[in-house]
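With one protein chain held back, the other chains of the complex are shown just where they sit.
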Amino acid sequence: MKTDNAYLPWEAEIVDTIQETPDIFTWKLRFTDREVARNYSFKHGQFNMLYLYGVGEVAISVMSNDGECIYHTIRAVGRITKAMMKLPIGAHIGVRGPFGSAWPLDEARGKDVVFVTAGLGCAPVTSSIKYVVANRAAYGRLVIMQSVRHRNEGLWEPQYDEWRTLPDTQVLLTASRDKTRWPHWSLGRVSVLLDEAQYDKQNCVVMMCGPDAMMADTARTLVELGVPAESLFVSLERNMQCAVGHCGHCQLGGKFVCKDGPIFVWPQVAELMRVKGY
Amino acid sequence: MSDMRYLPRAALSGLIDAIRDAGYRVIGPREETGQGGLVYREIDGVEDLPQGLHDRQEPGSYRLEKTGSPRYFAWANTASAIKPFVYAPREKLWRVVHKEGRIHFEPVERDAAKTAILGVRACDLAALELQDAHFLRGKFVDPYYKARREKLLLVAVNCSHAAATCFCASTGDGPEVSTGYDILLDELEDGYLLRVGSTRGAMIVADLPLQAATQGHLEAALAQSEACRAQQRVLPGEKDLARLGEQLESARWTKVAERCLSCGNCTAVCPTCFCHRELEVPALDGKSSEHWRDADSCFSEDHSYIVGEVVRHGTRERYRQWMTHKLFNWVPQYGRIGCTGCGRCTTWCPVGIDFVAEANIVLGLAEAPEPELPHVDGSEAAQ
Partner (left out) sequence: MSKPRVAIHKFASCSGCQLAFVNMGTELVELVKLVDLVHMAEVGHVLPDDAEMDIAFIEGSITTPHDVERLKSIREHSKFLITMGACATSGGIQALRNNADSAEWMRSVYARPEFIHSLSTSGAIANYVKVDFELWGCPVSVRQMLSTVRSFLFGVPPQIQREKVCQECKRRGNNCIMVTQGAACMGPVTRTGCGALCPSFGAPCYTCYGPAENINVGSFGRRLMGLGLTQEQVVRKFSSINNAAPAFSDAAKLFCSEPWMEE
């Protein structure tokens, strides 16, 4: 990230759009300035600020970067992301980043890797899951737990089916509000999956992304089950506007989520996340 | 004592001229006649300074009184700090032009004018230092703040009286100015004790008719500062404030929310508050757009908005955020509390919530007054 004026975006072209589900899309973006593209690199878990012309910016985690293009998977939920989904291929947007902290994928080498996600949380960890899958030999068991409200909520099910076939890999899915139990699916919140998951509690890294309450509940349960708190990581969502720790909106206690996070090791935020509305 | 000089009051205009000759526009305290109160605004000369004006501050009240004194700096502090001259409450960050399907980003010119501020107080200088830590010393430097900060010349004046709302002695930021100034004055009965704190300051005063400071001048200045140290309000010390993190579920937050208007006046006048929101101002024709930032407040709903949810939805949560950030969470962020004792949050609170009293009550160091009614100023009828 350039440091002389971190507020100024670079121009990027939408090279391709993949409509993953009715409200999730993936953008393939190319910086129009090749120099910018060459110098750009990110770590899994970091985010970019994407700018929609005339409307504003939104923080979106980076999915991948192939040296020429960067990829973002975006859920159309807000004022800006809904309008972004309507942009045609060839349109231009603004991009600045990457910002924030990363998932501990290096620390996790040789250990079992557990991903716990819920609802909108799946996109920010998907890039990390793909990384572990691509470097499967470097890691121990891979456990993926995903909860949604309804099975038809726009999860990339084929992708999960593919991961299920990998060696030493467990994919556990649950729908919290469905009535019908589908093959490979549980009913209830993500907590119902925790007992089924098989991994070495003393030698694992758990990465979580989703609503605050889900992550806090899961983290507390896992600590009770004997997973060291230092092995748990959460990705927090807060109001990020400047992305450089200046605007103050993303503060959680003494943390600026945009620059100290969005990825935190659980003990950093465990107490703060106990406090409702903080 | 060799660095202490004496400037007769009649020569103060010479100082202003010297600053201007060095290429600075001069900002000084002056009375805001329409709205009342003192503000920092551009001044032409000593005639614009608030000679003989004295401030009387209480929670929710700021009044100026005329005294017969020839002094120009016989007030405790101004309505707003020097913050707006460095961290602008509203500014354009960049512009973008939409042309033939492409978008072109253009940074705004960051050409700040050389600006001298006369009459800066210890609390505000300490607050400037905190803002420097926030905007300049992290991984990312704020170029807009930096441009103005680098063009700033600071002429500080030690306080000669403390308002009822002042508590800089308990935060350790006053009443005397210790660092961060180019020129420092103590206003005495017929002139100024003068010190320089930078080469720039030394160059400006070089040709002034400075005299040697006498023992009498020094003693008078010391006595004045000592008198300012006796302040009505005392913020809890570091050790006590470190317990604020244990008070996040205190019942006191609900009590203060019964009186708090959630209007954000405290955050707006606070010399250390830095929160701002970004906003987009597209041209009507759609051919260009501007990206701005506005000073924002943790008392507004947008501040903690994430899709579909306002994290700090009520006044209880917002007041708690304001106080615990200022007095507790600032410490891990910048190594000290984010309050320098200026007392503006208390004076400029429309319902007169006393920040220091609330901190003491939350920490169990003082009893809540009973019954709890908002500050009542029955002496003056509103229209």
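Lettered A and B in written order, each chain numbered from 1.
Definition applied: contacts are C-beta pairs under 8 Å (C-beta built on N, C-alpha and C of every residue); 3 or more make two chains touch, one makes a residue touch a chain.
Quick caveat: nothing in here was measured; it's all calculated off a predicted structure.
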Any idea which of B:Gly23, B:Gly36 or B:Gly364 touches the chain not displayed?
B:Gly36
Chain B, residues in touch with the chain not shown (by the definition above)
32, 34-37, 39, 60-63, 79-80, 84, 89-90, 257-265, 268-269, 279, 282, 284-286, 294-297, 300-302, 314-315, 318, 347-348, 350-352, 373-378, 380-383
Spell out the interface residues on chain A facing the chain that's missing from view.
52, 54-55, 79-80, 82-83, 86
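Everything below uses one rule, namely that only the chains that are shown with their structure count from here on.
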In the complex formed with chain A, which residues of chain B make contact?
93-94, 96, 98, 101-105, 107, 134-135, 138-143, 245, 248-249, 274-280, 282, 286, 289, 291, 293, 296, 298, 302-308, 311-314, 316-317, 320-321, 324-325, 328-333
Chain B-facing residues of chain A, complex
3-11, 32, 53-57, 77-78, 90-94, 237-239, 241-242, 244-249, 251, 253-256, 259, 271, 275, 277-278
